[in-house]
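Below are the structure tokens for one structure; questions will follow.
== chain A ==
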Amino acid sequence: MENKEILLTMRKISKTFPGVKALNNVDFTLRKGEIHALLGENGAGKSTLIKVLTGVESMDGGQVTLEGKPIHVKSSQHAQTLGISTVYQEINLCGNLSVAENIFIGREPMAYGMIDWKMINKRAKELLNNLNVDIDVTKTLDSYPVAIQQMVAIARALDISAKVLILDEPTSSLDAAECKELFTVMRKLCNEGMGIIFVTHFLDQVYEVSDRITVLRNGELVGEYEAKSLPKVELIGKMIGKDYEQLQQIESAKKAHMENKESYLTCKNLTTEGNLKNLDLEVNKGEVLGLAGLLGSGRTETVRALFGADKILGGELSVKNTRIRNNKPITAIRKGMGYCSEDRKSEGIVGELTIRENIILALQAKKGMFRFIGKKEQTKISQQYIKLLDIKTPGCEQQIKNLSGGNQQKVLLARWLATNPELLMLDEPTRGIDVGTKAEIQKIVLELAEKGMSIIFISSEMDEMLRCCERMVVLNDKKKLGELSGNEKNEQVIMEMIAGGKSV
Partner candidate 1 sequence: MKKGILSKNFQLFVTIVLFLVLFLAGSLRYRGFFSAQVFLNLFIDNAYLIIIAVGLTFVLISGGIDISVASVVAFVGMLSAYLLQNGWNPYVVMLLMLLIGSTGGFLMGYIIHYFKIQPFIATLAGQFLYRGACFIISTTSIIIDNPVYTTIANYQIKLAPKAYISISVVIALLVVIAGTIMARFSKFGRAVYAVGGNEQSANLMGLPVGRIKVLVYVLSGFCAALGGIVFSFYTLSGYGLQNIGLEMDAIASSVIGGTLLTGGVGSVVGSMFGVLIQGIIQTIIIFQGNLSSWWTKVAVASLLCLFIVLQRIISANRDKFKRKMLNNA
Partner candidate 2 sequence: GQQAQPTGPDQSTPTQSTPSESTQPKKNEGKLVVGFAQIGQESGWRDAETWSILNAAEEMGVDLKFSDGQQKQENQIKAIRTFIQQGVDVIGVAPVVETGWETVFKEAKEAGIPIVLVDRRAAVSEDLYATFIGSDFILEGQNACKEMARLLNGKGNIVELQGTVGASAATDRMKGFAEELKNYPDMKIIASQSGDFTRAKGKEVMEAFLKAYPGEIHGVYAHNDDMALGAIEAIKDAGLKPGVDIKIVSIDGVKAIFEAMVAGEANVTVECNPLLGPQFFQVCKDLKEGKEVPKWVKSEEGIYRQETAAEDIKNRKY
């Protein structure tokens, strides 16, 4: 493995944003035919390194060579012509175009001087089929959920015949099966001699596919390692800079409560705009309820309906035994609910507003326009959550769009925690969050439940679900298959349940 040819080097790369030293003399080396994991905590500088490499951000200092020749990448377009193909962390596609077009735009096959649509649609379908995604590629991209969009972005990057492929957290909203497909393709491309940079917070995946690991911390290089020779615990240590024990604590925290079963929310026979069919659901006070299911099974739609973001077409919904009609987000919030959406870019952050404003937004809406929270109070609240969730930022007056992906996610969590809800619905709350913080968040979730808050938890990571949830509702094809609680819930059972449900 050592004698693999060097494909790309980055030497002494530095980048400073106002108030933040995002990269400080970072070195990085990529070889031909390897999968190289780039790891680090949220805000460590991974995405910045990638953006510098692909010319999205200019670097303050350093050198890049590709196949031995020094290069100065001016724009992402330039990067593409140099043979660097990238999937950025936030999905960067055009929602108004069709799926097929998103894959091929800029490199459309032509026939008789005109775009060959038949060809595009056919090939797009094939490409997605390779990743085991079977959808109508002529529909617009924004009619699909984040996970599909992510697959489309990957399909696009894979099809660009490149020397270097960069994947910045491509798996953050994919589930196990899809990851598997992706990894197969990645390995195949490696064997053809491509070099792949792979960013993720799922350490299991790191060990599953990558040959080498580079770890960043606080914008500085920690080191480059052979994946085989670096045990997981040690890796985590290198990433967070201290020893790692939180995971154990969670297990113990969870055992504590189980008994009191006062119902907080019930819905019967719910049918929604989002195609949910006849759903019965009960959420008790102080419990963590998990929604399990595959992509498109209707988990997101369930919580959206409870929160009033989707119209309810039939059935009834009651909170604390009072029926709710004409549910709207603000009604739900006033009733004590909170909903942290899975799509943080388009349904979460308000980019140009500051962290402070983003955090207090829902709380302010809950209080109403005229009970204005003074600026001092706002700062206090946001400081508190920046500390609690360890949000990495020079200050709370920073625009949220300048934060790293994981830190944005934390701000959104803070937004809902600040409203102090009775029922908190978390749709993929740990998406793009590093291991350390993930454990921290899980802990917070359990502590809140302890204090009597009900929580609906959705995550593509079965592990996390099993660790946090007392009870699980399994969904498939927009229908409820059943419920599991206590010891009966484990991954095996759930998968079987879904498989069984499908055949029925």
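The candidates were selected such that all candidates are chains of the complex that A comes from, given by their letters.
Rule of thumb we're sticking to: a residue touches a chain if its C-beta (ideal position, glycine included) is under 8 Å from a C-beta of that chain, and two chains touch if they have at least 3 such contacts; residues count from 1.
Keep in mind it's a predicted model, so treat the numbers as computed, not measured.
Check 1 or 2 against chain A and report the one that touches it in the complex.
Answer for chain A among the listed options: 1.
Within their complex, state which residues of chain A touch candidate 1.
That would be residues 56, 75-77, 79-80, 86, 88, 92-97, 101-102, 105-106, 108, 110, 114-115, 117, 138, 156 of chain A.
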